[in-house]
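Below you will find the structure I want to go over with you.
Removed: one protein chain of the complex. Kept in place: all other protein chains.
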Amino acid sequence: MLELYEGALDVPEILKRWYEEEAKSNYGAFIPFVGTVRAENGIEGLSFDIYEPILTNWFDAWQAEAKKRGALLKMAHSKGDVLLHQSSYIAAVFSPKRRVALETIEEFVEDFKASAPIWKYDLKNGERIYAKERSTAIKGSGILS
Amino acid sequence: MLELYEGALDVPEILKRWYEEEAKSNYGAFIPFVGTVRAENGIEGLSFDIYEPILTNWFDAWQAEAKKRGALLKMAHSKGDVLLHQSSYIAAVFSPKRRVALETIEEFVEDFKASAPIWKYDLKNGERIYAKERSTAIKGSGILS
Amino acid sequence: MVTVEFLGPIGKEPIQLDITNLLELSQKLKEDESLKEWLECSAVAINDKIVASKDHPLQDGDKISLLPPVCGG
Partner (left out) sequence: MVTVEFLGPIGKEPIQLDITNLLELSQKLKEDESLKEWLECSAVAINDKIVASKDHPLQDGDKISLLPPVCGG
């Protein structure tokens, strides 16, 4: 339920497939969050590095938490370059209940931003520049300093 | 941006169209909420009445509020019968910012449940039974009693 | 004359009344026993705007709507 792609996501295809996969699962609420690359600061796009083993562990722990709530999570993310107005991220929750779905998508997306081992680079003038000032140190950082 | 349909929604078509309509609008976050009819209480489906003039006023007021936040709303809802595992409701927010998108979709969906002039009926044994115990009195109700 | 509409599950045909405010409307509708439960839980709109109080004048041609408890989605 964690899908990684080289380059931009095909958002309509992914949303259609996920919706149809769970069409008979009796979930009453489905909330995807779609992240798209904005034109800002003169960038040509973004680029992503992913460390898959820890991303998979992080996602599996969240899936177990969602299951306790009666919910199900799906996620897709891009590796490498994603150009302006293309999408790099979809997180989605399915749940029998509206409240659980709304709360879970918010917590999941916020924890994703704070914890998922993904590094973002601006593509600018043909260079790949680490987006340091927009990045968040993972909880527990600095123990070696 | 408010779409009403006879019967069930074609969710993949609507999500694809909305996503593509705003593909160049430079929104960084897109969050649709999709509501699907669950099999429960032995129902065969749900049915909806809508009073369109007040629904349109309610939606337009929300659109103006979203615009103040730099966001955009779209909504689709079914009229008449929607069978088990079919979808009757999509609310969606587009926003440059993740936080605004998450907060707006939650407030919009909750206010929709409390205020939008839509009446729900269970379809059971061929009858159409008003879902009174699941319904919410609109704020200010009872002034004639 | 004003027109009164009963929305959704109330299931009553529209009526026309010769009244000038919502207090009179309340008195008229209370005469219909079948409406009692609906009056307690319904909101009221005048010309498609929901109003918060019974102290509201009515004008000739106004459309009044009774909105029982809602459940979209």
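For clarity, chains are labelled A, B and C in written order, and residue numbers in each chain start from 1.
The rule we apply is simple: contacts are C-beta pairs under 8 Å (C-beta built on N, C-alpha and C of every residue); 3 or more make two chains touch, one makes a residue touch a chain.
None of these values were measured; they are calculated from a predicted model.
For the chain excluded from display, the touched partners among the shown chains of the whole complex are A. Residue in contact with the omitted chain (choice from A:Phe30, A:Trp62, A:Phe94 or A:Tyr121): A:Tyr121.
By the touch criterion stated above, the residues of chain A touching the omitted chain are 35, 48-51, 53-54, 57, 77, 88-89, 109, 112-121, 130-132, 134-145.
Everything below uses one rule, namely that only the chains that are shown with their structure count from here on.
Least step count on the touch graph, chain A to chain C: 2.
The central chain here, found by comparing per-chain C-alpha centres with the mean of all protein C-alpha atoms, is B. Distance from the chain A centre to the chain B centre is 25 Å, each centre being the mean of its Cα atoms. Chain contacts: chain C has residues 73 touching two or more partner chains. Multi-chain contact residues of chain B, defined as those touching 2 or more other chains: 35, 109, 113.
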